[in-house]
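Of the protein chains in this complex, one is absent; all others appear in place.
Here the chain labels run A and B in written order, and each chain numbers its own residues starting at 1.
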Amino acid sequence: MEQRVVNQNEYVQRTLTNKQEFSLKKFFLQWEWLLILVFLLVLAINTHLSPYFLNGAGLRDATMIFLDKAFIVFPMVMIMILRDIDISVGSTVALSSVVMATLYNNLGVPMEAAIIICLLVGALCGLINGLLIIKFKELSAVIVTLGTMILYRGLAYVILEDQASGNFPEWFSFFGWGHVAGIPFILLVFVLFAIGFTLLLHKTTFGRQIFAMGNNPTASRFSGVQVDKIKIIVFVLAGLMAAITAIFLASRMGSTRPNIATNYELDVIAMVALGGISTAGGKGRMLGAIIAIFIIGYLQYGLGLINIASQTMLVIIGILLIVSVVIPKLNLKGIFSRFVKKRNTN
Amino acid sequence: MAEGTLGNSNSVQVAKKTSKLAIVSKFRELGLLAFIILLCVAVQARNPSFLTMENINDMITNTAILSILALGMMLVLITRGIDLSIGATLALSGMIAAQTVSANQGLHPILAILLGTIIGIVCGIVIGFLVSKFGILPIIATLAMMNIFRGLTFTVSDGQWISSYQMPESFVSIATSKILGINTLIVIAVVIYLIAFYFINHTRTGRQIYAVGSNPDSAKVSGISQTKILMLVYTIMGGLAGLSGVLWVSKFASAQGDTASGYELTVIAACILGGVSIAGGSGKLSGVILGSLLLGLLNNALPLLNVSPFWQMAIQGSIILIAVIINTLVKRGVVRNNLLRRKI
């Protein structure tokens, strides 16, 4: 037993010090290439199908439609690498935006302060998730966040009841609608966060500790990784990013309601899954998830331009998800060699 | 002498107490049960019509479908899986069954149930195949199939609902009829639970499900076919979801494309509340029943409490969290107690 712990320790140390194992890198390189290929295909086929698709302004502004929930993808990647899941993010979006709108409209808090409080509320929601998860280790993150999912949205209903709250100041619409030098503001922010989170996950000790914990939580604890602290930070990040989504969404809709961002959690999980992050933990790269966001986003946009019925769109996205997960699992080489053998014998 | 007997009887009493406690402590969902009882008392105090035969009957009838689904989900969770597609499977099988009975009014209700179950089984086999043969993570496979089944339901229905006037009386009466004075839905649920009890506890395959869940590697070493077991649990889940689809449509006398949308989370909540571990390997029927019952209780009691509708959701969320936490604390206490006793 002790021997095993030592071995595990070594393993963790290795993952902590070596940036990536070579074979692992090779595998993921392949996955990301595949995703990029799918992405290019989506672009090509959409261009073929709709004369409106390949239009600079359209393509650029399409990002404004689907990037709002994409902010949550970053922390969700980390959470899923940790073998956890957070399904309360959609409700956190609703609660933090509702608090922001209520503070501004009903309590006369300046918008700038309301935005900061919105971020704090998001972070607090994440903190509560994180604390519950580390205090009650027997409970899985699913049940904790399932409970808080209902609770947070419930609180949003308690605050706003059947009302919508809007009338934000003029400048607030910049978040969801503004351009900086011709580029949508939301895309700029997204790129910044994408770079930040990629570096955080792949270039820092913190990131490597996440991978170590995902690979082997027990061993990580023994080798001095502050397991609890990392979990809390990651869940707080999830809440914080949900609050950022809340700001962009509220700005885009010019108002907010307790029922916004319903089912966002499943959309986010689909993006993370397509990005090659395994829920079994320990594996995955930020880049994959980022490409996946654009694949799903542009696929939906392109299919929308040719006015596919939304039920068909559901089926297509489902198939895409399965196909992209099945392909790397197929033993294509084996099939191919059998095929060749058959031909030879023939 | 007198003192001696006194001491003796005292120790006997203590021994008796601990043994009673030992029996009780074997029942791990004790905290949950206590919580449910407390909740019942509280609700009864506010609305006396809560603990009437009629309301209890309504509550259990409304919970029957949930408990059937939770049973299937328990098996899936035990194998370390999850199934997010059951709401969509339920809608698909319900819709096709409803369309079939509306086109063939003379169809025997048993055949309708069978048809729905078969559709569910087919859906389950597809998922089982993806999970067991291709090794796709259950959450991804079922998330994708959830989209596909839901899309199919909308396509099959062409945006139309099947309304009660299109359904023959015999079909609607599946859910309203009574067997021995008990609603058929409850009877079906009880029968399924009895079969499941035998299957899980007294058959080799049933035990293998737990083996695969608690330690896949050693299960493999001991010659258990993981593929077969995974295939089996997803097929059972699909079949139960298909059955529930028919029951659902019959109960509400209407089939919609968006039937039971999001219901999978309620089912998963029922399981986890009942102590089924998402990490696999553990889960008991008694727990799942209690978990379903707690959710059914909430759905039934919250409207009765006359609280503001805007507070309902927040209260529901808090109660789920509190129930889970209390259950955890009680379990911890029981475990500590067990350890203490072992030392002595």
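Going forward, a contact is a pair of C-beta atoms (placed from the backbone, for glycine too) under 8 Å apart; a residue touches a chain by one contact, two chains touch by 3 or more.
Here is the rule we use: contacts and distances are computed from a predicted model.
Enquirer: As a check of understanding, state which of "SigE family RNA polymerase sigma factor", "Helix-turn-helix transcriptional regulator", "3-isopropylmalate dehydratase large subunit" or "ABC transporter substrate-binding protein" is the UniProt name of the chain not shown.
Expert: "ABC transporter substrate-binding protein"
Enquirer: Where does the absent chain touch, in terms of which shown chains it meets?
Expert: So, taking every chain into account, the missing one touches A, B.
Enquirer: Just name the one of A:Arg208, A:Lys231 or A:Arg257 that touches the chain not displayed here.
Expert: Checking the options A:Arg208, A:Lys231 or A:Arg257, the one contacting the hidden chain is A:Arg257.
Enquirer: Among the options B:Thr176, B:Ser214, B:Thr227 or B:Ser286, which residue touches the chain absent from this view?
Expert: B:Thr176
Enquirer: In the whole complex, not just what's shown, which of A:Pro75, A:Gly126 or A:Gly176 touches the removed chain?
Expert: Touching the chain that is not displayed is residue A:Gly176.
Enquirer: Given that one chain is not shown, which residue among B:Asn62, B:Ser170, B:Ser214 or B:Asn337 touches it?
Expert: That would be B:Asn62, which touches the missing chain.
Enquirer: Can you list, in ascending order, the subunit A residues touching the missing chain?
Expert: 30, 33-34, 37-38, 41-42, 45, 49-52, 55, 58, 61-62, 64-66, 157, 161-162, 164, 166, 173, 176-177, 249, 252-263, 300-301, 303-314, 316, 319-320, 323-324, 327-328, 330, 332-333, 336
Enquirer: Which residue numbers on subunit B touch the omitted chain?
Expert: Per the touch rule, subunit B residues meeting the hidden chain are 47, 49, 52, 54-55, 58, 62, 150-151, 153-154, 157-161, 163-166, 176, 248, 252-254, 256-259, 261, 299-300, 303-304, 306, 309-310.
Keep in mind that, in the parts below, only the chains that are shown with their structure count from here on.
Enquirer: Can you list the residues on subunit B that touch subunit A in the complex?
Expert: Residues 84, 130, 134-137, 139-141, 143-148, 150-155, 257, 262, 265, 268-269, 272-273, 277-279, 310-318, 320-321, 324-325, 328, 331-332.
Enquirer: Report the residues of subunit A in contact with subunit B in the complex, numbered from low to high.
Expert: Result: residues 85, 87, 132, 136, 138-140, 142-144, 146-155, 157-158, 161-162, 263, 266, 269-270, 273, 278-280, 309, 311-315, 317-319, 321-322, 325-326, 329-330 of subunit A touch subunit B.
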